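With one protein chain held back, the other chains of the complex are shown just where they sit.
Take a look at subunit A:
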Amino acid sequence: MQRDKSLKVKEVIESLCKLLCALGVQSVPGAETFRRAKFNKPDAVPEMWQLLYSIYVKAFAVDCEFQVPHKPDLGAQVSLVRSMLVHYGYGAQWLRGDRSQWDAVGSRDLLLALGWLLSTGSLLESLLWTAAQGPDVLPGVTRMSFTVPSSFDAPVTPKGEEEPPLGAEEWERALRRLQWQHGKLTFMRRSLLAAQEERARLLHQVLHSTRCTGDSQHRDAKTHLSTAVAGRNKELERLQIGTRVLERYLDWKLLEGLFWSWMGSVIDAQLADPPLSVPEEAAATEPKTLASGGGRRQVRGHKGDVERLSATLRSLLSEIRGMWAEPGSRAPSRERLWDAAGVPHLEQAEIQGRVRARLKDLAEAFAPTKLTRSYRPRLREPPRSKPDTRSCGALASELIGELREKEAALLRELGRLRRGEREEIVEQASKLEGVVLIPPPKR
């Protein structure tokens, strides 16, 4: 069983290797190297570096428009690969070390980096796309350079003399002349195309008749055709290569799942190993966009963190199970859980208080209001306040009555005061002699 599995794994890795080779990645190691890298053997390190470097050259160097030096030494390769990994967001510990020391990194780390590269984005797909695009050149067609006849253009100024700047009219004329020339070239191109089509048609006829008669007289025509045939053969070859690449890719796609489970075993092996002396805060960060798409399977977190967390989780789980197993208690009490987590009592109380307060706030803030889903808040014009005619009418008559009473009382008071004033005036006037007082006319 184990043997079968290992055979299968070998097959899977070989299919990956074949695909990489077909995609034009150089220095792809054998499946054995991958196996050795899984077990972190130091002898696999240079090969893994070279593989990573080849992938970098193939996939990213063109992308970055970076001039790759021809066959750099291993130190330079390591440095470039490191930069590439950092640039695309791989956050492994070893990337923080010395940049040029290639043997400071384990082969398993490099294998994991390769896995990360394969998993983030669509590295293989983009390589496949580049391979499929290829240089699409028609066989037998060479590039031509057109030279515009100069005799046709403006009079040639002798060398040394500076040309006077062109006026607007001159520009206009030159532009029109250029447009005319452009049209002429277009027509020439069309004529050439037609001629080429005719040639192809005639060649076909010649070929056809040659095949039909099998006559040796057509040998000349055959030799003439041989160049065209060679071109076709090249095209055919190119197509065959393309097909082969696609077949490899299909093989790989079928076995990809197995590869990832194997990579999982590599990660397990990495985790099972004693931790290296590396700073703890380091962690793999989210990858930046690589080619297209994001990461799918990422090794998150640091080994130490993972271990600590899983230990806590394990102890918590065992506690809970233990408590559930106790008779009479259906659920573990909170205190027990707190104890299990190892938090002091004072702190517990404080935390609980804070939580309660927070819960209360939340409950108040999100208490269901009377508005249910069946009512939709809408903006409406404020309703016009219609006065209640009956009640207001009663109020008005009361008010009028009151006001009239008040008016009557006031009028009475006024009359009384007036009388009093008049009497007083008359009394005073009677005291004065020789003065006749005429009262003001009544209004």
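By definition in this document, contacts are C-beta pairs under 8 Å (C-beta built on N, C-alpha and C of every residue); 3 or more make two chains touch, one makes a residue touch a chain; residues count from 1.
Here is the rule we use: contacts and distances are computed from a predicted model.
Taken from the listed names "Tubulin delta chain", "RNA polymerase II transcription factor B subunit 3", "Rab proteins geranylgeranyltransferase component A" or "COP9 signalosome complex subunit 3", the protein name that UniProt assigns to the chain not shown is "Tubulin delta chain". Among A:L202, A:L239 or A:L395, only A:L202 touches the chain that is left out of the view.
Which of A:A104, A:A132, A:L193 or A:L236 touches the hidden chain is settled by the complete complex: it is A:L193.
In the full complex, subunit A contacts the hidden chain through residues 152, 169, 172-174, 176-177, 179-184, 186-191, 193-195, 197-198, 201-202.
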